[in-house]
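With one protein chain held back, the other chains of the complex are shown just where they sit.
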Amino acid sequence: MPGMEGTELRIIGFLCNWCSYGGADTAGVSRFKQPTDLRIIRVPCSGRVDPLLVVKAFMEGADGVLVSGCHPRDCHYSEGNFYARRRLEVLKRFLPFMGIEPGRFEYTWVSASEGARWQKVVTDFTDQVHALGPRRNFGEGNGGGDIR
Amino acid sequence: MVSREARFLATDNIPALLRRLGNTYRVFAPVKVSDTIVLFQEFAESAGLALDEQTTLPPKELLFPQTEGLVSYRYRKDAEDLEKSEVQVEETLEAPPTIIFGVRPCDARGLTVFDAVFTDGQWRDPYYKARREATTIVTVLCTQPESTCFCTSVGGSPTGIEGSDIILTIVTGGYVAEPVTEKGETLLQDEAFTPAGDKAGEAGEAREKVSVERELELDGIAEQLLDIFGTDFWEQVTAKCISCAACTYVCPTCFCFTITDDTTGIEGSRIRTWDSCMFYLYTLEASGHNPRPTKTERYRNRIGHKFSYHPTSYEGMFGCSGCGRCIKVCPASLDIRQVLREAKAHG
Amino acid sequence: MAILDKLKDGVQRELEGLEFVIGWEQGYDPLHASPLFIRTPGDIDRLIWNPLCVHNLASYLPSLKGRRVGILLKGCDSRSVIQLLQEGLIKREEIVIFGIPCRGVVDLSKIKSRIDTSQMRAVSLMDDAVVIEIPQGREEIPLDDVLATKCLSCQYPTPLIYDHLAGEVLPPQRPTEVLYKEVEVIEELDVQDRLAHWERELDRCIRCYACRNACPLCVCQDYCAAESRNPRWLSQRAGVSEKVMWHIMHALHLAGRCTDCGECERACPMDIPIQRIRRKINKEIKELFGYEAGVNPEDTPPLYTFKVEEPTIQEREW
Partner (left out) sequence: MRIGVFVCHCGTNIDGTVDSHQVAEEAKKFPHVVYATDYLYTCSEPGQQEIQQAVGEHDLDGVVVAACSPRMHENTFRRTIERAGLNRYMFEMANIREHCSWIGEDREANTHKAIELVRMAVAKVANHVHLHPSYFEVNKRVLVIGAGVAGMQAALDCADGGLDVVLVEKKSSIGGRMAQLDKTFPTVDCSICILGPKMVDVGQHEKIKLCTYSEIEDISGYVGNYTVNIRRKATYVDWGKCTGCGLCMEKCPSKKAYDYHNEGIADTTAINISFPQAIPKKATIDPEYCRQFTKGKCGVCAKVCPLGAIDYEMEDEIVAEEVGAIIVATGYGLLNMEELGEYGAGRYPDVITGIQYERFLNASGPTQGHVVRPSDGEEPKRVVFISCAGSRDASLDRPYCSNFCCMYIAKQAILTRDHIPDSEVYVFYMDTRSPSKGYEEFIRRAQEEYGVQYVRGRVSRIYPKGKRMVVRGADTLLGTQVEVETDLVVLATAATCAPEAEELAEKLRISYDEYGFYMESHPKLRPVETNTSGVFLAGACQGPKDIPAAVGQGSAAASKVLSLFSKDQLESDPQIAQVMELRCVGCLKCADTCPFQAIEEKELPDGRVVGHVIETVCQGCGLCTSICPSGAIQLQQCTDNQLIAEVEALCQAWRERSSG
């Protein structure tokens, strides 16, 4: 699809079934227009999102990864997003250390009723990733500088 | 062996030589990549050479890569009839002419273990064979043994020529180069090599002076290892082993591999990677049964293979060239020499 | 009585009720110690204690669950034991701990990066220096220059858990600030340079998994997810991203559990500075949850619990 080349970036979203996936549905039902870059993977709970899935997505070449779950306290499984919040926060602080720009990974909470919020999250996150541009992955070309 | 007409290679001429050879060959030489790590890397003048240290990894990676694609494949569907599909298979062997410069005699000799298994015996491995044939090994003879060296105990020598195409002996101002094979002879035609003159004599004397004490007496080890196979010796001796694969991956003679098909979507490749007998997965069977469930069985196999089963199958040739890397890298400083000594003494 | 004598004495007295006691002995050269499994009183004489006793012997414990053993532990090593106890991976009643107040151990790669030790003849250990005799002469290196990085900021010189302590309790003597110095060097790089840095360092990885097998808290070992096909996180493909994936997997599985013992990096045959990856996560865990692994057996690792309100987590607003 040559027309797409250069305009879309590679963004993956992991969304919990009960809140954020529903929120994305609500946004769709409301016809809230969004950038087309994002591809959504449905998981039951943000607690199901092993941080390694995010890392895997980056290692496979993603430019941005977004995780979205139920608001804290609203988890369909009571506690899943509480665990997710801790892990994803550690991940978010850690990825830049390995050379993945801050801003390429975000996690947030969107409920099934928040179609407008979902639209904003997608739009802002997509813009944010576009501002960073395509990501150079490990082993792709030469990155230049180093310590010493 | 071809005639051993000695030539002289001035140290100053080495960069120019390698640069020239680089036009026709891929040239690898030891490079210090960090304070403590020396690796064979594609020659680049800026990187400098580290000929006076043992490389962290032997050169086997260049002939038998840790990961190599054997074939790549792609399913092609018939657009008219999706039921029909054919597999397109493409061999991915690459074996360009290569020179490995600055190999140690033990590592060169290690290749002869590979040769015996992969090229000279009943089965031929086309990938290894093609690379081996395309590669010229330029060996620098040793002058000083390290505390971990034991090549002489396993039949080698710091000045040994087995597996090499050219040997270089350090003399004043450079090296005396002597061809071991036709391939080596060809290389010596380069203008960097000048007649050796009396340097040849100096080289001979230098070689005489080098010695590595033969600290192990391995006569009868093959039988002894079988004798003590079922004893508690192995559990005792492997208590400190942590069952990683560092020893096997740095070994110039370990050749075990595994093959996996790595498929994504409708395409993929069949890749061969080093495997290690020290891994649990190495012998894990699909049923869940594992004939070598603990490090004890695994380490016993490693020693047994190198010093009993391999020499039994290959005319007494040990699966070990005495380079000592396994001792150096072992996180628990498990010393294979000590294990062999104790094995001989056991019972 | 010197520490070593106290240790020998203690081991002598406890050995009968134990399958073995794990300590250290002289290794294949004067610079290398090696783990020692003392099974008989005759083995006790081989026991040594000096700054070359680098190995964290706690790494052996999880695989010995169900057996009664003794173990010699430095302050830092004891944190691994506490962490293992916390996670129920070992049983306290099965272990007799001989604690050692420790002033620091040597990082051999720091010595090797200073001098060529391949033909070394002798090593003598002074209070504040290591003297190494090599063919070229006698090299005296200040001990602080070659101590393991963890030792330079050690806050736990005395084991936090023991049955017998060989010597007096040693108060912490090192400043804490230096712990994250190497981490900060990387943090200060431009993000692209950080990528290049890890690309270069991790590309050297040969996937021998020594870092994993040496890690006292890698409980999966033979069942490691890095090598399985179900789940299949990594392939056998060559390429640095597979190696990076492994190292991140290892580090993330240790998040909130790593006691910074450094066995991973010490075991690495390629001298890849992987401890920094864990230390970075430790730093964030400390900042977020005020938590340090392996200090209190009653704690729960912070990623296995939560608070309804997380005062330290500033969530992104959209």
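Letters are used for the chains, namely A, B and C, taken in the order the chains are written, and counting of residues starts over at 1 for each.
Definition applied: contacts are C-beta pairs under 8 Å (C-beta built on N, C-alpha and C of every residue); 3 or more make two chains touch, one makes a residue touch a chain.
Bear in mind that the values here come from a model prediction, so they are computed numbers and not experimental data.
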With touch defined as in the header, list the contact partners of the absent chain among those displayed. A, B, C
Touching the hidden chain in the complete assembly: which of C:Ser124, C:Ser228 or C:Thr312 does that? C:Ser228
Residue ranges of chain B at the interface with the undisplayed chain: 75, 77, 79, 82-83, 264-266, 288
In chain C, positions touching the absent partner: 87-89, 219-221, 223-225, 228, 230-233, 253, 300, 304-305
Counting contacts across the full complex, list the positions on chain A that touch the omitted chain. 1-5, 7-8, 10, 12, 14, 17-19, 21-22, 24-25, 27-29, 31-36, 39-45, 47-51, 53, 56-57, 60-62, 70, 73-80, 83, 87, 111-114, 119
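The rule we apply is simple: only the chains that are shown with their structure count from here on.
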Using the definition of touching given at the top, classify the network of chains in this structure as line, ring, star, complete or other. line
Chain centre (avg CA) closest to assembly CA average -> C
Which whole number of Å gives the spacing of the CA centres of chain B and chain C? 31
Separation of the C-alpha centres, chain A versus chain C, in whole Å, is 35
Residues of chain B that touch chain C when the two form their complex: 33-37, 39, 53-54, 56-57, 65-68, 144-148, 236, 239-240, 242-246, 248-250, 258, 260, 262, 271, 273, 276, 279-281, 327, 329, 331-335, 337-338
In the complex, chain C residues that touch chain A: 183, 185-187, 189-200, 202-203, 233, 239-242, 244-245, 248-249, 251-252, 255-256, 277, 280-281, 284-285, 288-289, 302-304, 306-308, 310, 313, 315-316, 318
As the complex stands, chain C meets chain B at residues 20, 27-29, 32-37, 39, 55, 59-60, 109, 112-113, 116, 118-120, 135, 204, 206-210, 212-214, 221-223, 227, 235-238, 263, 266-267, 269-271
